[in-house]
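I'd like to ask some things about the structure below.
The complex is shown incomplete by one protein chain, all other protein chains being positioned as in the whole.
In this document, chain identifiers A and B correspond to the written order of the chains, with residue numbering beginning at 1 in each.
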Amino acid sequence: MNEPMLGGMAQTALDRALPLLRPGNTNCGGCGMSSLLQMLGHAAADRTLQFVMPASCAAVCGGVFPLSTFGVPTLMTTFASGAAAASGAAAVAQLNGEDTRVVCLAGDGGTYDIGIASLSAAAERNEDILYICYDNEIYGNTGGQRSSATPAGAIATNLRQGKQQPKKDILAIIAAHRVPYAASISLAHADDAVRKMRVALDLRGFRFLLALSPCPTGWKSEPALGMELVRLAVRSGLFPVLEIFDGRRHVINIEPDFSDEALDMYLSLQRRFQRSGITAADLRPDLDQLWQNLRALSGRIVPARRSS
Amino acid sequence: MSAQLLSANHGAAMAATLAGRANREGRGFCGGVYPITPSTECMEFLCLQEIEKGRVVRTESEHSAMGVCIGASASGARAFTATSSNGLAYMAENCMAAANLRLPVVLAVANRTLGPPWNLWADHGDALMLRDLGLLQFFCADNQEVFDTVLCAFRLAEDPEVMMPAMVCMDGFILSHSVTMTEISDQEQVDRFLPLTTIPHQLGHTPHTLGQIEVPHQTEMHRQQHHAAMLGVPRVYEGVQDSFEAIFGRRPADAVQAYRADDAETLIVSMGTIGATVERAVTMLRAQGHRVGALRVRMFRPLPVAAIRKSFAGKKRIAVIDRNISLGLGGILWGEVRALAEPGTVVQNYLAGIGGGDVRPEHIVSVLADLLPRQVAGLPEMVEAV
Partner (left out) sequence: MNHQSHAGNTGQAHTNVLPVGLSFPLEVRVHGRGGQGGVTCAKLIATLYSQMGLQVQTFGDYGSERSGAPVQAYTRVDRVAIANRNKVYRADHLIVLDRSLMGPQVLSGAAPGALLLLNTGAGLDSYAGRYTNCRLGTVDATAIAREHGIGSNAVVIVNTTILGAYARLLGVPLAVLETAYASLGLSDDLAAAQHAYDAVQVRDVIRPAGDAPTTSVLSAEMPAVGPLTGHNVDCPPTLMTGAWSSQTPSYQDHDAPCNLACPAGNDVVGFVQALGRDGAEAALAILLRTQPLPSVCGRVCPAPCMQSCNRKSFDGAVNIRSLERWIADHSDLRPVQQAAERRRRIAVVGGGPAGLSAAYQLALHGHGVAIYEAGPALGGVLRSGIPAFRLPREALQRDLDRILALDIDVHCNSRLGSDDLRRLGDDYDATIVCIGFGPAFGLSIPGAELDGVEQGLAFLERVKCGPVSLQGQVLVVGGGNTAIDCARSALRCGATAVKLVYRRGREDMPAIDEEIEDAESEGVRLALYRQPVAFAGNGNVSSALLAEVEAGAPDASGRRRPVVTQRASSVTCDKVLLALGQGQDMDLLPSDWEIRKDRAWRGDQAEQTWFAGDCASGDGTVTHAIGNGRRVALAVLRSLNGEAGELPSGATGTVAPAQIRFSHFEVTPPHRDKQISPSARRVSFEESNLGLSGPEEAGRCFSCGHCTQCDTCLLYCPDGVIRRSGDGYRIDVNYCKGCGMCVAECPRSAMEMHEKTT
């Protein structure tokens, strides 16, 4: 009861014959996308999956021809076409009565930026796709440039002083399409993440999962601390963990404690925030507003921010 | 078999519909479509057809339309889309991806000038921009040819020896919107003509990846293999023609279509509907005693080098009429075929109908008038509207 709630999650009788992400992949050590794929593997258990991946670190880690890093059939597409190609694959699976879950795995560049048109269209068409965005808040594959997912205060290789604008609220954008299921998942809360992955895998229609994905290389942080960073982001309210059903019903899954201590810790453990010197106090007004909106959407009474 | 009054756009869509239905016992049919003038009619028509085990995805862009086709084709389905002009330019990245992934998607293109400035009318520049990407390219001259070529394109693209996307071009409006009687084959005939789509590298159940990283040596080899497959297409196409003829009772046009060329001293080379105009002009000029013939290049990629060279043999003068321009050089067809003529042959380039201007027999006559006195070729000449 006291142990982390992992019972039956890993290495069970339901394990896939092959992991989704196999050893020998070329992702950096401590990559959040790797963690995500491990958890997705546990969540998927013996379900039939097919991956579609636009240009991304995931695409690069797929291995050099003819190797296949992923334990399921995988199609690499152009950067902007993740959701489109997945639509095609899902359509054919459906036409053939196959129970294949077509999973489009994309980074934030392929989701928030170049791929947003095809993503939005696929969402609007309610294609039978599970779209997972591993959001490391930069163009990691090209060495760490700014994307519209880059948070305020972070530098990037093409951004000297720290981004001025807050990151795009992609979850709200997707929810506005009234898709059956959109959720953000915390990789640091494996029980919550795996549960929602299962929900998303088993629903039909367009499902969207957003994972804050630590990138030690781009965030300039200790690889070992990736999960802790996610935890801090969740705790502080920076990364809200919620589910949105049909674009209407909002359920907050993990209550933050809104502590500035966690937020400052989050910022200080990543060198990308160093130059701008951004602090919890700078971010808090926006976060308060964000959460006020979320409270209103989730129909919950606004709790007082814990005074420190 | 029934004759129907259809536009070429509709004919292409009809052919795609029949081809799609023909794969109902296989992995089905999937198209991704997005409207753009003048190819819109094609996608509209397609979207209104009932296709057993088929789906047409109305995407938000041409890029995604081809994206859907890539996903569908990689999953083993027969895939089709249609576009024009800027749509094709926008789709280009995915056309290249489909080609590099060796996915037999068929693409109908109603050729149109690239813009802005916006211009809705026919120009081959859109299709030719994708010349080097590894797609088969056909240019048609009439409605029946469009219908037949789309069917042949599926057969050819999906041939195990070929296995690459194919583009079937028709001049925007001039052909895409012209309505004529078209022989529409029966489903049963099409079923016989088109085997079930089999893509050997499609995603199945084994975890293999399509499109992962390649190192230089591998890309070099894959390009070589793709190129070799391209070079084999003229031979494969002859088999397709035979089969088509056996089933449908008519023979689809050759890769290069010659008209009164054998005994001609002067040859007029063109693509698309200009070819038909040229044939009319040749008839007129022959009547005036000119030993002139016509050659229409239907298959532009791969370029049927042997057939063209054979047609060029012994000609004194060759006019190459291009409805396109590679700025800084001249006509693209001319750039490609001029080296195929024998030494001493005058190969002169004429640019006609660029931006969609109506090319009439009078233009061809003026071309001949310009060409005949030439002892050596000059710079590409613009054929001004008469």
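We take it that a contact is a pair of C-beta atoms (placed from the backbone, for glycine too) under 8 Å apart; a residue touches a chain by one contact, two chains touch by 3 or more.
Note that the coordinates shown come from a computational prediction; the quantities given were computed from them, not determined experimentally.
J.: Can you say which of A:N27, A:Q50 or A:Q94 touches the chain missing from this structure?
T.: A:N27
J.: Which residue from A:C61, A:A93 or A:A154 sits in contact with the chain not drawn here?
T.: The missing chain is touched by A:C61.
J.: Considering the complete complex, identify which of A:I173, A:V199 or A:M227 is in touch with the unshown chain.
T.: A:M227
J.: For chain B, which residues reach the chain that was dropped from this view?
T.: Answer for chain B: residues 100-102, 160, 163, 200-202, 204, 206-208, 210, 213, 217-218, 221-222, 225 touch the chain left out.
J.: Since one chain has been left out of the picture, which residues of chain A touch it in the full complex?
T.: Touch with the absent chain occurs at residues 1-4, 6-7, 9-11, 19, 21-32, 34-35, 38-39, 41-42, 57, 60-61, 63-69, 188, 190, 216-217, 221-228, 231, 235.
One rule holds in what follows: only the chains that are shown with their structure count from here on.
J.: With touch defined as at the start, can you tell me which chain A residues reach chain B in the complex?
T.: So the residues of chain A touching chain B come out as 18, 48, 50, 52, 59-60, 62-78, 80-81, 83-96, 117-118, 120-121, 124-125, 127.
J.: Enumerate the contact residues on chain B facing chain A in the complex.
T.: Counting only chain B, the residues touching chain A are 27-28, 30, 32, 53-55, 57-61, 63-77, 79, 93-94, 97, 203-215, 218.
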